[in-house]
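With one protein chain held back, the other chains of the complex are shown just where they sit.
Should a chain be cited, it is by its letter among A and B, assigned in written order, with residues numbered from 1 in that chain.
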Amino acid sequence: MRHLLGLQDLSPQEIEGILRTAAAIKAGDLNVSGSLRGRIVVTLFFEPSTRTRTSFELAARRMDAQVVHFDVGTSSVVKGESLLDTIYTLEAMGVDLLVVRHQASGAAHFISRHTGCAVVNAGDGMHEHPTQGLLDLFTIQEHKGCIEGLRVAIVGDILHSRVARSDLFGLTKLGAEVTLCGPSTLLPRDRSGEGSLPLHGVRITDSLDEALEGADVVIALRLQRERQQSGLIPSLAEYTRFWGIDASRLSRCKPDVLVMHPGPMNLGVEILPSAAYGPWSVIREQVTNGVYVRMAVLYHLLAKGGENQPQGITEAHGGATDRSLLPVGRR
Amino acid sequence: MRHLLGLQDLSPQEIEGILRTAAAIKAGDLNVSGSLRGRIVVTLFFEPSTRTRTSFELAARRMDAQVVHFDVGTSSVVKGESLLDTIYTLEAMGVDLLVVRHQASGAAHFISRHTGCAVVNAGDGMHEHPTQGLLDLFTIQEHKGCIEGLRVAIVGDILHSRVARSDLFGLTKLGAEVTLCGPSTLLPRDRSGEGSLPLHGVRITDSLDEALEGADVVIALRLQRERQQSGLIPSLAEYTRFWGIDASRLSRCKPDVLVMHPGPMNLGVEILPSAAYGPWSVIREQVTNGVYVRMAVLYHLLAKGGENQPQGITEAHGGATDRSLLPVGRR
Partner (left out) sequence: MRHLLGLQDLSPQEIEGILRTAAAIKAGDLNVSGSLRGRIVVTLFFEPSTRTRTSFELAARRMDAQVVHFDVGTSSVVKGESLLDTIYTLEAMGVDLLVVRHQASGAAHFISRHTGCAVVNAGDGMHEHPTQGLLDLFTIQEHKGCIEGLRVAIVGDILHSRVARSDLFGLTKLGAEVTLCGPSTLLPRDRSGEGSLPLHGVRITDSLDEALEGADVVIALRLQRERQQSGLIPSLAEYTRFWGIDASRLSRCKPDVLVMHPGPMNLGVEILPSAAYGPWSVIREQVTNGVYVRMAVLYHLLAKGGENQPQGITEAHGGATDRSLLPVGRR
């Protein structure tokens, strides 16, 4: 594993390997402090997200990496530098790993194909947010022991959510029975047209009661308020009435149901305080586990087995070092 | 002491304890390097202040803490996340101490009641700025030996100044004779109405000459230029003529008077270069001492006696861990 770009790309064994490492770190059985000493991790966020960035930063620092925030807003990017030239520059400065968030689906894949740095996707457009998927799996596994056979309802704006996509890939790979629920305008409509979404065996419904019936886990998604302006939902109040998760709706679930949310919450919209702060909620545990899961990812990419040794500052790919591209007379 | 929210809350003995620790650190008698290793300090500034934030950052780093700036401007706060959810998130990520600046009086107290993290108030509205108060006490004590019986004039916008309030609490607790001076529109008018301000025995005057007469210490406060727009002062020039501190006005003070200012100065408004850079000025020493005093505060809150051990990443309060709140059938 050289990069973490999406859960779609990982085998069940690879996912379980990361979850096992995270569990060992959390339990204190695997001491990773110092394991990234001398390594440089850059957070490169084209969309602002203090929460995710801070989680990665804390994870990397607990392993003694140097963490540098690349401030896109004051960078050459605003002077018209291309994304690739920014990446080449960071690589040439000796960076080991890039944590990338970008508004364009596929940005992390694109970057990973053009750099020798390890790349972790911290959210790319409507595509994937794999560490969120992993921390959701970790939190479920911690409470339920095993993911196979669990009934998981994902509720909200499935269509535009990278969290939903990463959760769906992870959950189905580990054998959960997933129900996707939300207004029909925010659901994948045509199974064949959804490309890579693993919808085989997945139930899709606009009825929340149906989705919650017997659920072991409910994952509420953040509703982007822009969805109202673009006419995809009639109003926030309407949305809440039909798809807002509160304590009373949860009575249809299993008694030990887990309520999850990737945060930040729109309290009173997709989730109500009775559910968010109720006894079923593991929302704050998700945040805690996020740090452990990100430590595990960094460990797998930069430290484990030592196959990915510190490179120091190395010349970037291409450029003058690759003189073999020169016409013979110029070598 | 679990938090530092204001000097109003501290006993004279607690204040003197922090000052003694700061003196021991500055003198090299107490070696605190390494004492915060593995601890995470987050600076959470809802009002920008590079000066204060940098002072806290340097203090924490000299003790080998990890310091993370939580960038409110790019955080979920702007996506509508509540202050409490932000705090819960940071706590869930394993943060040990929050340094908080907020425009609302009482914000630090509010936060401290909802988190297991230690909280240091770095300025809340017009309420308190306790580390500024402590560094002022420290600087006076360093020069004068003892604060009891000293005549201290605080000059400027008393009414809106959290620095004035923290200074007033600290100075009166340690036995100084305080005079508050400024335009009557910027002075506490009704002693009974001032609530918690300890005005017993405090002289209040709009005459600068009267305030400076025989003073051992003069503290000039920064004048917010907005006070002019809101009609509280006629003009900056007028303000300077009556309440600006310069060398000639200082002739009424004791010969070894100390001139202090919390910074940043409006040079030529509340203080003139002849006073700010004159031989009486200890303004730069205040900045230096600010780092030592903040180290002492962090030491008392996180390191001293070891009663406040590193928590690692712990589950936040409430949430699913507190299953005792569940109806019996759901535990």
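Keep this in mind: a residue touches a chain if its C-beta (ideal position, glycine included) is under 8 Å from a C-beta of that chain, and two chains touch if they have at least 3 such contacts.
Bear in mind the structure is a predicted one, so any value in this text is a computation, not a measurement.
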Problem - Residue of B:Leu168, B:Leu186 or B:Met265 touching the missing chain in the full complex - result: B:Met265
Completion exercise
Absent-chain interface residues of subunit B come out as 26, 48-51, 54-55, 57-58, 61, 143, 255-256, 258, 263-267, 277, 279-285, 287-288, 290-292
Practice task
Over the whole complex, note the residues of subunit A touching the chain we left out.
Solution key: 40, 66, 68, 70-72, 74-76, 79-82, 85, 88-94, 313-316, 318-323, 325-326, 329-330
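Convention: only the chains that are shown with their structure count from here on.
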Handout entry: Centre-to-centre distance between subunit B and subunit A (centres being mean Cα positions), rounded to whole Å
Key = 40
